[in-house]
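What you see is part of a larger complex, with each chain still in position.
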């Protein structure tokens, strides 16, 4: 069994954004040389997500609006977590809806995807450096 | 390390449904011959889910009603994604709540489950052919 590890770095200038990281993840897989196995991609921070969905900008604005409805940023005083001096409690909630990680099958050296699957980094508390972990195991 | 890959196909006649796919996934595992490892089951489409919960029809109707409350199908104009000619933006949202994939421990050739765990395919935009991927790695 072989394994491969790589970190991706992000510094999103806005509070929230969705970034397509599929090419970077495929590049990690290429570099690993692993042909059959499983690939894990996870946010290393607890106010961010990694998820798989469609690369369509209208949908991303729908996600953003919807998550604001489910877990609004303001008023920040509505969250106990923000009494610690943070203002990002909503980001911890939004990340649970969108998920921390994806696990992807590796087949014949490729991300084994359906026709529209793309991997996204979801930032909910940006304007600082954040990291995503890519780990591949297989042969 | 060994690996095994299989696709399951679905053509759900309604827009939304939940289908118990546990027997089909166990059949894949049997065919793989893998006794110890990890098994990934994921929707290959971004308006569908694979998740683990209870095989109880009342609960499934509760899920359906609840997801409609969180992300209603109508009015379809409320979603920017639907300006692309689609009417399935709600399905992309519902799928994030229910999840894309499950990873299951394989122990002694079986799905290593608690007493009530069953695997479901969750369709949120049916009436077309869709696929689920089963990938097993181990020994």
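For reference, chains read A and B in written order, and residue numbers begin at 1 within each chain.
Here is the rule we use: a residue touches a chain if its C-beta (ideal position, glycine included) is under 8 Å from a C-beta of that chain, and two chains touch if they have at least 3 such contacts.
The model shown is predicted, which means the values in this text are computed figures rather than measured ones.
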- Since all chains share one sequence and 2 are shown, how many copies form the whole assembly? 3
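Everything below uses one rule, namely that only the chains that are shown with their structure count from here on.
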- Message: I'd like the Å distance between the centres of chain A and chain B, where a centre is the mean of that chain's Cα atoms.
- Response: 20
- Residues of chain A defined as touching chain B within the complex: 1, 36-38, 51-54, 56, 58-59, 61-63, 66, 70, 97-99, 102-105, 107, 112-117, 137-139
- Query: Okay, in this complex, where on chain B does chain A touch?
  - Reply: 1, 3, 5, 38, 40, 42-46, 70-71, 79-84, 89, 92-93, 95-97, 99-101, 103, 131, 133, 135, 137
